[in-house]
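Coming up: chain A.
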Amino acid sequence: MTWLAIRQHRVRVVSMALLVVLWAGFVTVERLYPGIRGISAGLFPYLPLVMGVFLGAPLLSREYERGTHQFAWTQSISRSRWLAPQLGTAAVLALVTTGLVTALIWWSLRALPPELTGALPFTWTLFALALGAFWSAVTRRTTVAMGSAFFGVAACQLMAEGLRNRAAREFGWSPATLGAVEAAITAGLAGVLIAGAWWFVTRRDPG
Partner candidate 1 sequence: MSDGMSGVPAFEAAGAGLRYGRTWVLRGCFASVPQGRVAALVGPNGAGKSSLMRLAVGLRRADEGEVRVFGQPPRGANLPRVAFVAQDKPLYPELTVAETIRAGAGLNPRFDVQGARKRLDDLGVPQRKRIRQLSGGQRAQVAITLAVAKRADLVVLDEPLANLDPLARHEVMEGLMSAVAERGLTVLLSSHVVAELAEVCDHLILVSRGRVQVAGDIEELVSAHRLLVGPSGTTPAGSYDVIGRSDTERQTTLLARVRGPVHDPRWTTRELSLEDMVLGYLRAPEAVLAPRPVAL
Partner candidate 2 sequence: MGATLIEFSLDKRSGVATYMQIVQQVEQAMRLGRLTSGDRLPTAAEVVGRLAINPNTVLRAYRELESRGLVEPRPGLGTFVRRSLARPRDPALELRLAAWVREARSAGLGPDDIRALVESALSGGLAGEATA
């Protein structure tokens, strides 16, 4: 039921739009004062955290906390058919936001740093969202899921940093190869986490 999923995301759509506007304002300042250029690009790693914490973590726990899963899951459609538009809406919102922010950074720098090229920003966004949604399905508590998503994404980013350096050193991979491998791994992990969230929603009984 796509309409309901989109309607439930209305506040989050507005928040993401606000985020993009703020980012645009900051980038405009960067273009006026070239001395501070690059700060907005440096803020980019926080974006997946925002996606995991504010789009992923509340996705299912808000239903459990308010009891509305009892409403949603006793209508005429299966839980899978209910879950797909919820995840889809959150994913589209997260990807559009990431795309706009990436474009703004490119507008400021006229080039993109390696960690922002190709599919990489988008797979990280999806991974963070999926991690939030997974914890949301497992813990059923929004605050707990938000915390888990925040520390989970941050830890994965640190680990990725270390692995990236090590792979460059030991295998002599080019930034392009590194980026492609990293994108594949994050996308794969996102898929596994989504499957996990789906399993918890459809297979485990609600309490």
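Quick note on selection: all candidates are chains of the complex that A comes from, given by their letters.
Throughout what follows, contacts are C-beta pairs under 8 Å (C-beta built on N, C-alpha and C of every residue); 3 or more make two chains touch, one makes a residue touch a chain; residues count from 1.
None of the values given here were measured: they were computed from a predicted structure.
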Chain touching chain A (counting every copy) in this complex, out of 1 or 2:
1
Using the touch definition up top, name the residues of chain A that touch candidate 1 in the complex.
1-4, 7-8, 11, 66-78, 82, 205-207
